[in-house]
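Handing you this structure, nothing more for now.
Omission of a single protein chain aside, the complex is shown with its protein chains in their original locations.
After this line comes subunit A, so read on.
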Amino acid sequence: MPQTSKVPNHSSHGLSSQQDAVKDTQSLFADHMPTSMTDDILSEMGSVRNYREGLQTNAPLDQTHLAHDFSHIYTPAPALASSRYNRQMLIPSISLLGQQRISAARILIVGLGGLGSPASLYLAGAGVGKLGLLDDDDVELSNLHRQIVHREDSVKQGLPKVQSAKRACEELNGECKVVGHEMRLAVGGSDGAKVMEVFDGYDIVLDCTDNPATRYLISDLCVLLSKTLVSGAAQRLEGQVLLLNYAVPPAAASMDHTARAERGPCYRCVFPTPPSPDMVLSCGEIGILGPVVGTIGTLMASETLRLIVRGLEETRKPTMLLYNAWPADPRSMFRTIGLRGARKDCLACGKEDVLKEKGLKRITKDELVEGRVDYVAFCGVSEDVRILKSGERMSAQEFLHLTAREAGTENHQRVKRPVIVDTREPHEVEMGPKIGGSINIPLTKILRQGRSIEEMEALLLDGKHDSMLFVCQRGNDSQIAARKMLEARRQRYETKAESGADGVGTMNGEDSRIAFIGDIAGGFAAIEKVIRTSSVRPP
């Protein structure tokens, strides 16, 4: 530690640990304070030292003094101060009271994935009184790059995430009471009452889940049970954090000093209508970088500790923090945006009379518990996209058999082959299986106003092909691409048929030279399944 010249250096003649402590304190102050202030403190400390030195020069202490009771003049430091939490208690805004609050807090983490991992570890480490962990999933190998609470060993053992995370949190801090809730977050049947009971046992809830239906359910539960919600989300290289159902300052318009704090928005207030299911992609589909989701989970833990220490009464304007790990402009890596307040016509937290005027009713506890609020239907089922008719789709089985047969045909000349268009993005093709002879035109390119349709049309009519098959990972994008191609051709031939300038058969806008345009249902996922389960070898 650096020392100022004002500090007498005693280190040469073996100081007692107490004197060491004084010296340390001096250096600590000296490091952080303006010189004039340091001087004052140092001279004060000098007098403390002189006093003690004075004591030491007197006669040796009478041993009987040690048996005396000093409790009327001396109170020992609270045990908590010298506990494992000492370093966070040194932060003035936490101190003893803050730690006492942390030690008494009951926190529920829903979802033990990429967000829940750091959140649970930090909150266990900080010593929250009761840490609830809720999830119904098992640990998988593909989780480990970001879900740092889990270990390879948990994958080998096929452990549920709750058990795996509970073990890690307990290993980290045996003082923290970790409660596992291995259950599906669902309502209706016996689930509703159970979920309600679990949530009611906590003060603050962290939404670390990964789909809109659960996010709305968690928010509604928190509104009904008056729990503050810390919500986080991340995908690819971006993340978002927001506090919900939280005290906000009285409306700015009201200059009334007695105005009470208001309740902030809930998830429904911010997002009254869920996004369409085809806009909602999981991390398993679009990817996520470990430290990005880790940063968001860590911020959630930090927000939670602030809520615990500062108290749930403290007001704060509704905001959302945006994080972009790889921004074009480095200044926009972190950004806080101002959100609207609570909606008076919110189905979860709105005002009864305002809702009534609109012919609406607020969601009640009973409705929720009994499963009468259908979250899955509300958010839409992200079923497989059905854009093509069944006649426009070829099964993976059929595709593999046809291709295998063709390959075995001796007279290749007579068989026209399909143009196979792989609509995955280039990086997906690179990491995935491929079909021999296929061409890669990503869906985003097909959908752009560009030349890809003309390119495909030229291939289709080059005389070597009589059909076109689109393929993607799961059979969704391929349908969109096939529909786009079919539409483009229909318009083209209808126009030609109307003008009569057409040499080819164009009955009903159809092109008689082409046998089939469609996709491989289920995409590569389905093809791989057929190959795994049948004797058909890949072409």
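Methods note: a contact is a pair of C-beta atoms (placed from the backbone, for glycine too) under 8 Å apart; a residue touches a chain by one contact, two chains touch by 3 or more; residues count from 1.
The definition used in the following text is that contacts and distances are computed from a predicted model.
The listed choices are "Cytoplasmic tRNA 2-thiolation protein 1", "Ubiquinone biosynthesis monooxygenase COQ6, mitochondrial", "DNA primase large subunit" or "Ubiquitin- modifier 1"; the UniProt protein name belonging to the chain that is not shown reads "Ubiquitin- modifier 1".
Checked against the hidden chain, the listed residues A:S71, A:S93, A:S190 or A:T273 yield one contact partner: A:T273.
Checked against the full complex, the one of A:S103, A:S120 or A:T209 touching the unshown chain is A:T209. When the full complex is taken into account, the listed residue touching the unshown chain is A:G239, out of A:G132, A:G239 or A:G475.
Along subunit A, the points of touch with the absent chain fall at residues 111, 113-116, 207-212, 215, 232-236, 238-240, 270-276, 279-283, 286, 288, 293, 320, 322, 324, 327-329, 332, 335-340, 444, 447-449, 484.
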